[in-house]
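Let me begin by handing over the structure; questions about it come next.
Of the protein chains in this complex, all but one are displayed in their positions.
What follows is chain A.
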Amino acid sequence: MEYLIRFSQSHETFRLPELQALAVLERIDMEVVSYSLDSPFCIIRLPPSSPPINTATLARRLIRRSILAMSIHELWGHGPDLASVHAAVKSTTSSLWPSYLSCSFKFTLDSYQGSRTSDQKVSIINSFSYLGFMGPIKMRHPDQEFTLHELWPFNSTPLGIPEPNHLYFTRYLGSSLRDLPKKLDLKKRRYISTTSMDAELALITANIALAGPGKLFYDPFCGTGSFPIAVAEFGAVALGSDIDGRSIRGDGGRKTLRGNFEQYGLLGRLGGTFTADLTNSPIRKQELGSDGDGVRGRVFDGIVCDPPYGVREGLMVLGVRDPEKTPWVERKGREMYKQADFIPPRKPYGFLAMLDDILQFAAQTLVDNGRVAFWMPTANDEEQEMPVPSHPYLETLSVSTQVFNKWSRRLICYRRIPDKDVDSAAVKAREERKLVGKTADELNPFRKAYFEGFQTPPATTGTSTPVAPATETPPPN
């Protein structure tokens, strides 16, 4: 049987990756029959019932923790006009009608991008009278809810378009966690900073990375803890670290990362927080290609993060920017590093190098089929677009985009492939490349483009693009 998922018409490119991740999480073999970025209605097919679990239960499970889906329905018939819907309902579902003869029920109309007058609604609902339901009509908490979903063309009301493009007749099965982002709303969170991730997107990230009960997740750029909170909300235990311990500490009282966990009643799922730099991480890692059993040595089920883009939040790692020019920095460090108030020097770091380090770290610490999902910015202009980074031990599963004015940010999700499936030629190619650059602009093509207003480079540069894949060549000038 086919099922209709009613999506929210927002964050469109995140909807299918989230749904597919939930299918993996619930171990449901789902087939997407029809889906479009322009429509909130998606038709899927689920495997036939195998007792004790019937397909309706599977359908409810599939979206029970979705953020972008709103509800799931049993699809009784669909077509380009009302007559074809009636024909489909009559020909395929007449065997189902007797089950609903005596229960209480209600009919609703769900019009997307269009509207009907009350009289039209009543006459449309009455046109389904052949179903022969005899039970009481209850508008609140009915036993069954039947809906006619209508997909209208864009702007249909001002344009005076009389009929929708497509209609679906369904029976309601279950809802999602569409309201969960309100609980974690940043506006009501005790402690946030300028770069805290929006609650809805953090939860979607957690879903796409398969956060769930009994799992261990890590955020190497945790800041005020947006992602650790999101994964903990779904049941995982979260570890977090940041190069700047102040963001974890907050004011030392209520306004701390831990205070946020306390606010949401998730304290038991906060594994620990520490101050660390990803390029010199204290997490125990497994050298690539050296472990056989696929689990021991690698510890995380998932890694989720929003690394600093180098625009609002500086992109720094431990080290001295120019050790030859300022030898005293290291000399003083040697003398004073044991003092309690010593602050280790930091240097700017390349954005692409950082992304590469995240992937390398993920490959070394994720269990087989564990997922890493991170955000990266890019210019909207095709000439300046940044390539999606890749790693031989990671399979790219999805790339979703949130578009702003001149730039966008993408959520990219990868799966750790078991060692035996890794392409050895790709591993060798990876070992042979080098990254260069010293200043923030040289190291971070996105930062440079951002502060130059995303201007297209003059045509004289020929075919060369400012961002070369996998290496960081500083652009001319």
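Please note the rule applied: contacts are C-beta pairs under 8 Å (C-beta built on N, C-alpha and C of every residue); 3 or more make two chains touch, one makes a residue touch a chain; residues count from 1.
Please note the rule applied: contacts and distances are computed from a predicted model.
With the options "Sedlin", "E2 ubiquitin-conjugating enzyme", "Type I protein arginine N-methyltransferase Rmt1" or "UreD-domain-containing protein" in hand, the undepicted chain maps to the protein name "Type I protein arginine N-methyltransferase Rmt1" (source: UniProt). Within the whole complex, the absent chain has one touching residue among A:276, A:311 or A:388, and that is A:276. Residue A:214 is the one among A:51, A:160, A:214 or A:453 that touches the chain missing from this view. In the complete complex, the hidden chain is touched by one of A:130, A:342 or A:451, namely A:342. Screening A:132, A:289 or A:323 for touch with the missing chain picks out A:323.
Where chain A meets the chain that is not shown, the touching residues are 213-216, 237, 239, 241, 243-246, 248-250, 252-253, 256-258, 267-268, 270-277, 280-285, 295-299, 301, 318-320, 323, 329-330, 333-334, 337-338, 340-345, 367.
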